[in-house]
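A protein chain is absent from this complex, but the other protein chains hold their places.
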Amino acid sequence: MNSYKTHLQVLSQHCDATGIVHFPRYSEMAHEVIERWFDEALDWSFARMQGGEDLGAPIARCEAEFPAASRLGDHLVWRLQVSAIGRTSMDVMLAATCGGERRVDMMLTLVLSDIGVIQPRGWPEEIRARAADYLTVHQDA
Amino acid sequence: MNSYKTHLQVLSQHCDATGIVHFPRYSEMAHEVIERWFDEALDWSFARMQGGEDLGAPIARCEAEFPAASRLGDHLVWRLQVSAIGRTSMDVMLAATCGGERRVDMMLTLVLSDIGVIQPRGWPEEIRARAADYLTVHQDA
Amino acid sequence: MNSYKTHLQVLSQHCDATGIVHFPRYSEMAHEVIERWFDEALDWSFARMQGGEDLGAPIARCEAEFPAASRLGDHLVWRLQVSAIGRTSMDVMLAATCGGERRVDMMLTLVLSDIGVIQPRGWPEEIRARAADYLTVHQDA
Partner (left out) sequence: MNSYKTHLQVLSQHCDATGIVHFPRYSEMAHEVIERWFDEALDWSFARMQGGEDLGAPIARCEAEFPAASRLGDHLVWRLQVSAIGRTSMDVMLAATCGGERRVDMMLTLVLSDIGVIQPRGWPEEIRARAADYLTVHQDA
């Protein structure tokens, strides 16, 4: 069981006028983490998915908790794991911490889809296999 | 039982390269709807909350479903109701439709907080009273 | 000589941690003003331009001054005029004020282009004619 790990620093563009991260920016960061994971761990960048194969992976569902606020300059450690892989969907769990403190816990459901008509499509076998390395618990095929 | 209603059109800034709304932009729109509601219905703009009283209302929790994709130019009708008002928190339900089709269902938990220390603070009585007009069901005081 | 006028309020999403509008958000607002103008004044929404005719209008050049800062809740009055219309390009001047105070002066050059190859394309005659109503000074055809 692996977890994918990457870093993102809180920038001016992420903060609101009260000095903390505006919550939609956490979703932007989470999507960036997913894009990095697809590229680096699944070897299937969003550019290749969209450009070569006319597929997208829109978000169908999101659950998030923000237990503590983040501020300009904070170094966020993001960890990603997969909690379930369906035929066309994938549940991705993301957690961000700063100095060990929990800042974000998020669950996103991606659905592989044809661009244009937004019809669900099955995950390619090699993508499913690579993503399975990041499953939180063993899932039967 | 009221529901607050407002409109937002899908702009270039909201879309991704597959031509549909990027999901963090829905959170931006939802926050804009909340800001309009505070200003117009609760008569307590975020500018006044933050500027005059050194308070903020960060999001502690988010649940969202995106049953269908939205595209450039779509006119989204947003509706807001309140599902619960706690001493310092408020659960706000937001729904966006386009031509009657459901696009977004979202639940956001706001927590009134001191700016700086991010300590929860009780809602002012008149804000609580005005927000109660938007409760989905009767809630005992 | 007309000028197109519209309003935008400064939201949480526009501000940085120092409490003023983060300068890239002014560019977002300016693009929103242009999208409204295309839709309302030129009767050629970006959705129609892109969807029906496979055209886009990317920005080739930007000049901007920000003489004073804007803050959460500020009502910005945006005015748009056209300073030049070329065969494929258009220079659009945008100015935002708040209570009469200048906040933004911006000049953007749009180039009508094929989507995909990004080749310049001539403005349709009726669009050129409608845009000419917003020229700052008389321009010979």
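A, B and C label the chains in the order they appear, each numbered from 1.
As a convention for this text, contacts are C-beta pairs under 8 Å (C-beta built on N, C-alpha and C of every residue); 3 or more make two chains touch, one makes a residue touch a chain.
Since we're looking at a predicted model, the values are computed, not measured.
S.K.: For subunit B, enumerate the residues touching the unshown chain of the complex.
M.R.: Contact residues on subunit B toward the absent chain are 12-13, 15-17, 19, 22, 24, 71-72.
S.K.: Name every residue on subunit A in touch with the hidden partner chain.
M.R.: Spelled out for subunit A, the touching residues are 11-13, 28, 31-32, 35, 39, 45-48, 50-51, 71-74.
S.K.: With the missing chain put back, which residues of subunit C would touch it? List them for me.
M.R.: Residue positions of subunit C that touch the missing chain: 16-20, 22-25, 27-28, 31, 50, 56, 58-69, 115-116, 118.
We take it that only the chains that are shown with their structure count from here on.
S.K.: From the mean C-alpha coordinate of subunit A to that of subunit B, what's the distance rounded to whole Å?
M.R.: Centre-to-centre distance between subunit A and subunit B: 23 Å.
S.K.: I'd like the Å distance between the centres of subunit B and subunit C, where a centre is the mean of that chain's Cα atoms.
M.R.: 28
S.K.: If you look at subunit B, which of its residues touch at least two other chains?
M.R.: 28, 31, 50
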